[in-house]
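Complex shown without one protein chain; remaining protein chains in place.
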Amino acid sequence: MADSAAHPRWLQHHFTSAGQQRESAKLGMWIFLVTEILFFGGLFCAYAIYHAWNPDIFHEAHKALDWRLGGLNTLVLITSSLTMALAIRSLQVNKAKLANGYLWATILLALTFMVIKYFEYAHKFHVGQLPGKYYTYTGIEGTSPHIFFSLYFMMTGLHGLHVMIGIGVILWLIIRNRRGDFSNAYYNPVEMTGLYWHLVDLIWIYLFPLFYLVG
Amino acid sequence: MSNEHSAHGASQDHVMPVRNYLMVASALFVLTVITVAVAQVDFGAWNLVVAMVVATTKAVLVAMFFMHLFYDNKLFAAFFTGSFVILGIFIVITMFDTMERDRLYPEVATPIREHAIIYDDEGKPLKQNAHAGEGEHGEAAEHGDAAMEHEEGAAAEGGDEQGSEDATSGGH
Amino acid sequence: MSNAATHTEPLRSNLAVPDQIDEKTGLPRENYIQDGGKGLKSWLLTMDHKRIAILYLITVVAAFFVGGIMALLIRLELFLPDEQFFNADQYNQLFTLHGAIMIFLFIIPSIPAILGNFVLPLQIGAKDVAFPKLNLASWYVYMLGAGITLISIFTSAADTGWTFYTPYSSSTSTSVIPMTMGVFVLGFSSIFTGLNFIVTVHKLRAPGLTWFKMPLMVWGLYATAIIQVLATPVLGITVLLLTLERAFGIGIFDPAMGGDPVLYQHFFWFYSHPAVYIMILPGMGIMSDLIATFSHRKIFGYKFVAFSSLAIALVSFLVWGHHMFTSGQSEIAVMIFSFLTFMVGIPSAIKVFNWTTTLYKGSISFAVPMLYALGFLFLFTIGGLTGIVIGALSLDIHLHDTYFIVAHFHYVMVGGTVMALIGGLYYWWPKIWGRMYSRTLGVFAFLLVFVGFNMTFFTQFILGARGMPRRYFTYVEQFQPLHAFSSSGAMVMGLGFLLVAINLWWAIKHGKPAGSNPWGALTLEWTECTSPPIPHNFKETPKIEYGAYEYDRVIPTMEKQG
Partner (left out) sequence: MDTTATFWLPVPASTVAQDIDALWSFVFWISTFFFLLILGMMIVFAIRYRRRAGDVERLDKGPSHNNPLEAAWIIIPTLIVLVIFVWGFRGYMKMTVVPANSMEVKVTGQKWFWSFAYPEGASSVNDLVVPVDTPVKLLMSSQDVIHSFYVPAFRVKRDVLPNRYQVAWFEANQVGEFDLFCTEYCGTSHSDMIGKVRVLSKADYASWLEESTIGAEGMDPVELGRKLYTAKACMTCHSVDGNPGNGPTFKGVFGHQVEFADGSSLMADENYIRESILSPRAKIVAGFQPIMPTYQGLLKDAEIDALVAYIKSLGAESE
């Protein structure tokens, strides 16, 4: 495989063209997103079944959540999705500096999301609305409201973990972008992180109504 | 399968004008406000359905435009919807079990805790609603009833050595 | 590309011309073993799918022998009813570890990670899998998961069975968490392999290699990858929930806190039934290659065999409840699962019929891989038919959780996947190492394995039908003779597997050089690659002139009796 000029540094040896490499990367990412959907899906299934078993307890328990904070978090995450998409778009038109700005905006919004989440969790720890045997709150009647909080902490906790992973990856992108790795010919990593970030936002779009609005 | 493109030149992917992104984002904001507003009104079970419909439209918007599914190879959309189909199968068929357990015998479905007494003191099968038996426990006259009573006991005052210590005690 | 015209001149049995062959070794001078880099570091940091396949080969076969030794210990203990060598707790830990090691450490990664990694890129004319770094990561994650799982052996191993049913698994004092965390990590290794294969098959096929020109081994691996990617995440969440249940008592599956243990079974089996198809589908892929190559015949009903792989992959997500017919499901769910279980059995029947018909009018050579293929046909048919027996509801009430079920799944797993794996290893051994194994030792080992297997597990069908429950440390006196017979059969089978390993181990260094196409096969790894292949597989991307099994258009080379 002669190392010709048409063979830039980022094109891996076993791909015949950049298009093939990009399509493969995207397909790989989409399949990874499928595994994420099914990973969260298990929890959504547990939610569906316990919701169906005791709908009234779930409804009572969801009143303990503050939908205003949830709503604010939803808006924050949608905006971060927007800034991520714009970051990719600016790379597509070869404006690396603008892309970095949007990536920083995405991280800022993600941190805001985590901070709001921290307040919500702190309040619950303080009041005792905790999963399983740590549940000591007495404000909600019904035989087993702790199932609702077990599911709440697991689903939003796992989602929060994914947000933090996303922040780490975007930071790594910013470093690579500043080093000049990306241009309109090669921005695969940014696009892949974008897909991941939009999925994290998409999962929160489902979590928000299920826990905060309907319960 | 893969579209052959030169390594250089403008990226092959579809470049959306910024205006489209902003429109999609504003649509998502509006939908969020709608779903919050609708949730204030109590439609009973319908609340869940409406919330899910709105959430799904938001999800489709994010997937189609932010994740470029609309412009990309249909294979990605196939995998993406495929995962939701498998998840749907998982939830629906499991609920065929969890929601239909009391079809033949009502006492099979609900946890024992609610059914205080199946037998009365003389051991005759006593079909009555759960709470009537709450009061007159009295001295556990008989094994069957007693097994019920101390199951109850385990839940009520919690934590002592009913059955194997850690499985059924639930440390309150 | 002329499809009607026959490809007249016969294939060359050795692509490496004499001057390229190293006199001392008798193998082509340029191959991935010498030229991929020297020393341990080049192996541990390799990106070459062929070397990663060999890393997996070493570790997965080691796991097989660890699990196998535990199986022999179990059978030894069950020779007589009461305590012989182990007490009840040790016995329970033994069968748990046997199950967990054999399933998570051996049979799920075995064919995809060893033969799949080596053969898939070669068979579709690619230089490597789509994501080589991810492929190497998959091996390291496998080793990490194996390490964590084995920690639990030394810290009072779990005694819950490989199914970890709650509330026993969440209340037992043995170390369940290392095993569940090990399984959680192993799940990612399986997902990485599956993801890699799907993208490779879609995006890296040589130009001209359409879906119906690909070998059926690739179809098998593709269908397996689909299941790996769609089912394994649910195992991840199930095992995570179980760990949280045990560690923090979140009450999802704990009956005292409103949880439901049957829901755990739904979660567990939603992965574990598709997992049994992750085990068998690659074996079916190997079967199609072996039957076609050793009969020098076009596979009968290629499209039916290919689509039945996909059908199995999709319908396998609908049938998990047949593991729980007696566990308190609603009658409606039980009916749905029983009906769908019968539907999932049909594609396997289609495959068996097509393989048998492929033999018709062939020119069949009884090379050792073909012996294992015919053995597979024999044993897998019994396994499949007994699956129909336990699919029927009223029979399963009697047979569930008895030795009948143990016999059934050993017939399809050992009789199916392990026979196909060994057949595949024999078949591709000349391609991997460039050397041929010893035929006499191969045939002798096959007979030992085949006879030993039937002695061990056919008796367990009888035991199970007579009501002998599973996972019993001691048993009532009347079952002793059958247990004794089954245990002696296990020793014979164990010896057989040992001889297979010795034969293949010996062949690596001392086998006669085999040339690039000893079997007269038509798939790319035999017609376009030297044995062992060069680091980048092909001098230039192969041109596809005929499909995988088009023996009606190409005259194969004379086959060296192996």
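Note that the chains take the letters A, B and C in the order they are written out, and that residue 1 is the start of every chain.
By definition in this document, a residue touches a chain if its C-beta (ideal position, glycine included) is under 8 Å from a C-beta of that chain, and two chains touch if they have at least 3 such contacts.
All values derive from a computational prediction rather than experimental measurement.
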Partners of the unshown chain among those that are drawn: B, C
Listed residues C:Gln34, C:Thr326 or C:Thr541, member touching the removed chain: C:Thr326
Which of C:Pro255, C:Pro274, C:Gly452 or C:Pro513 contacts the chain that the document leaves out: C:Pro255
Options C:Tyr56, C:Phe473 or C:Trp526, residue touching the unrepresented chain: C:Phe473
Selected residue (touches chain absent from view) among C:Thr224, C:Ser272, C:Ser295 or C:Asn537: C:Ser295
Hidden partner interface residues of chain C, rising order: 6, 10, 88-89, 92, 159-161, 165, 167-168, 171-172, 255-256, 260-262, 295-304, 326-328, 331, 334-335, 338-339, 342-343, 345-346, 349-350, 352-354, 356-366, 374, 377-378, 381-382, 385-386, 388-389, 391-398, 400-402, 462, 465-467, 469-476, 520, 551-559
Where the unshown chain meets chain B, residue by residue: 101, 104-105, 107-113, 115, 118-119, 122-125, 139-144, 146-147, 149-151, 153, 160-165, 167-168
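In this text, only the chains that are shown with their structure count from here on.
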Dominant chain pairing [most C-beta pairs in contact]: A-B
Greatest separation from chain A - chain, by CA centre: C
Mean-CA-position distance for chain C and chain B (Å): 35
Where chain B touches two or more other chains at once, by residue number: 2, 75, 82-83, 86, 90, 94, 98-99, 170-171
Where chain C touches two or more other chains at once, by residue number: 202-203, 230, 234, 249, 251, 254, 257-258, 263
Chain A residues within the chain B interface of the complex: 6-8, 11, 16-20, 22-24, 26-27, 30-31, 33-34, 37-38, 41, 44-45, 48-49, 51-53, 55, 67, 71, 74-75, 78-79, 81-82, 84-86, 89, 92-93, 133, 143, 184-185, 187, 191, 194-195, 198-199, 201-202, 205-206, 208-210, 213-214
Residues of chain C defined as touching chain A within the complex: 126-128, 130-132, 134, 191, 194-196, 198-199, 202-204, 229-234, 236-238, 241, 244-245, 248-252, 254, 257-259, 263, 267, 536, 541
Footprint of chain C on chain A - complex, ascending: 1, 12-16, 20, 23-24, 27-28, 31-32, 34-36, 38-43, 45-46, 49, 54, 131-134, 143-144, 146-147, 150-151, 153-154
